[in-house]
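Missing here: one protein chain of the complex. Every other protein chain is in place.
Letters A and B mark the chains in the order given here, with residues in each chain numbered from 1 onward.
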Amino acid sequence: MDKAQQTMTAEKRKAKIRNTALAAAGIALSVATMMWVVLTDIDRGYLYGSVLIMLFVLVPFYISFEKDKPYARKIVLIAVLVSIAVISRAAFFWLPQFKPIIAVVIIAGIAMGPQAGFVVGSMSAFVSNFIFGQGPWTVFQMVAWGLIGMVAGALFFGRRFEKKKEMAALLIYGAASCFVFHGAITDLWTAFSLTDRPNLAAILTVYGTGLIADAVLAAATVIFLLLMARPMLKKLDRVIQKYGLME
Amino acid sequence: MNGSAFTKFHPVVNFIFFIFAIAMTVVVFHPAALAVSLVMSIITAVKFAGKKALKYFFAFPFVIMIISVILNPLFVHKGLTVMFYLGEGPVTVEALVYGACTAMMIGAVIMWSYCYSQIMTSDRFMAVFGKAAPSTSLVFSMILRFLPRAKSHAGKIAAAQDLLCAGGETAPENRKSKVRKGMRVMSVLTTWALENSIDTADSMRARGYGLAGRTMYRKYAFCGADIAAAVIMTAIAVWMFAEKAAGGWMFYAYPQIMTGSRAEAGVLSIAMALFYAVPFIIETWEDIRWNRSVSKI
Partner (left out) sequence: MESISVKDLTFTYPGRTAKALSDISFSIEAGQFVCLCGRTGSGKSTLMRSLKPVLAPHGEKTGSVLIFGKDMDELTDREGAARIGYVMQNPDNQIVTDKVWHELAFGPENIGMDPETIRVRVAEMATFFGIHNWFERDTDSLSGGQKQMLNLAAIMVMQPDILLLDEPTASLDPVAAVDFLSTVSRICREIGTTIIICEHRLDEVLPLSDRVLVMDEGRLTADGSPAEVGLSLIAGDEPMAKAMPAPLRAYAGVSGVLVSKEAPLDVASGRRWLMDVCSGAEAKETVSDAVSPVEKKETAAESVIEVKGAWMRYERDLDDVLKGLSLTVRKGEILALVGGNGAGKSTLMTLMAGGAKPYRGKVVRSGGPVSMLTQNPQLLFTEDTLEADLRMIATNEEELSRVTDLLQLAPLLTSHPFDLSGGEQQRAALAKVLLSGADVILLDEPTKGLDEGFKEIIGNALRSFVKDGGTVVVTTHDVDFCARTADRCAMLFNGQITGEGAANTFFHGNEFYTTAANRMSRGILDALFAEEIVEKIKAMER
């Protein structure tokens, strides 16, 4: 038993080192790309650079997910949560932009941690775009929603929001993430592909037109987090506990 | 798109095509190349998905294209050939042409993405990524398994709750009650999905999931035609990228529109059209062969 535990902690340590290295590589490559774009004068460099950076964020995450060799329960829970997120986007089709999907992604991150949060978020974007339309924005949206889930996991993993203060923090994060991640990143491709060099007026227009939609999404996220976060986390806890008895 | 001739090629071939198609559209960025790409993407989409592809094009990418044609000259005042002044800013021909190019690029990329989602079904996706990313592609397959099931379950929940309580006589719905009902359905659905997922995990473990040394069943085999198609497509794509680097696809919008020789652009465009036409040619070739074999009977 002791030996098994030792090898397990050794493996965990190895995984931690690997994941940190992957994250560092991703960040380093992203920064290098940014410098390259800003310092050189390549035609539409911003568009290329932003796509590259998106890949430098996505790929390390998925490599770490693969290398961790997720358990059956983790795989199943991720698949179920992504499905729920996608359905929640489709279920409220009659209310444009007023979707619980960001709330579901945030809850997934809180319940399962940053890495699973990223996977649930980015997968939700990828899969739901089979219904809502694939396009160049898919890559950007995958990163945006992945980060929403990841940061939610990093900030709130293990919290259950019994106190008002905690809940308030969650709601603020929910609203902010709709602008900071969803709005800013998803629309990057539009801003960069419209003009050869990003120009302030064009970017402002792109973001300006998105602002109302983002605000509706933020409102929906706050409302759905308020209504769903606690009951859904309770359900997840129950199932994770039930799984724990089995494995 | 099961049964179409292009899908009889190995999924890796399909995938290579789409990656190069989109990459060439973005990188080459020459009016002739963009026009070829856009036209071919629409033709291919119609060949694969029928009329609904046209509907999609006019409902969505077309609108974005128009916006981008209009926006660029309004915001970018570079260029020497001034058409007129709008307030203080000069509206130039160059900016308009550049806007049209971005419009074509956006339209083509969206339409190629549309073709991609028609062709790359989950098992084809698995065949490409299964080896490199087994867990991710398994999650993808499980999501596609679970989604339709959960969707029909959501409908059943709503119906069952109505039938139980109001005897089917549901009150006229307003937005608030609709949202509330949606929430209730989501809640029951979540419980159901999570609780039943335990069985699924059991079923996976009972069948040895998580053992070391997982193999991959290969449903698709790589054959001669696949290699030929992959080589031809890669060759053309590499040629195009090389030409771009060497200045063959020369195109500058600012300060004044400047292109390379028309003859050269013409030759390159034909080669590029050949690339984009691969799925279309394969489909049409199959149609002709089929018709001929039918007429022989």
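By our rule, a residue touches a chain if its C-beta (ideal position, glycine included) is under 8 Å from a C-beta of that chain, and two chains touch if they have at least 3 such contacts.
Everything numeric in this text was worked out from a predicted model, so none of it was measured.
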Taking the entire complex into account, which one of B:34, B:126, B:265 or B:278 touches the absent chain? B:126
Which of B:207, B:262 or B:292 sits in contact with the chain that's absent? B:207
Could I get the residues of subunit B that touch the absent chain, sorted low to high? 2, 122-123, 126, 138, 141-142, 144-145, 148-149, 153, 156-157, 159-165, 167-169, 184, 187-188, 191-192, 195-197, 199-200, 202-219
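To be clear about the criterion, only the chains that are shown with their structure count from here on.
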When centres are defined as mean Cα positions, the distance from subunit A to subunit B in whole Å is 22
Residues of subunit B that touch subunit A when the two form their complex: 22, 26, 29, 56, 60, 68, 71-72, 75-76, 98-99, 102, 105-106, 109-110, 113-114, 116-117, 133-136, 138-140, 142-147, 150-151, 154, 175, 178-179, 182-183, 185-187, 189-191, 193-195, 197-198, 200-202, 204-205, 209-210, 253-254
Sort out for me which residues of subunit A touch subunit B in the complex. 43-44, 47-48, 62, 65-66, 69-73, 75-80, 82-84, 86-88, 90-92, 94-95, 100, 119, 123, 127, 130, 133-136, 138, 193-196, 199, 201-202, 205, 227-228, 231-232, 235-236, 238-239, 242-243, 246
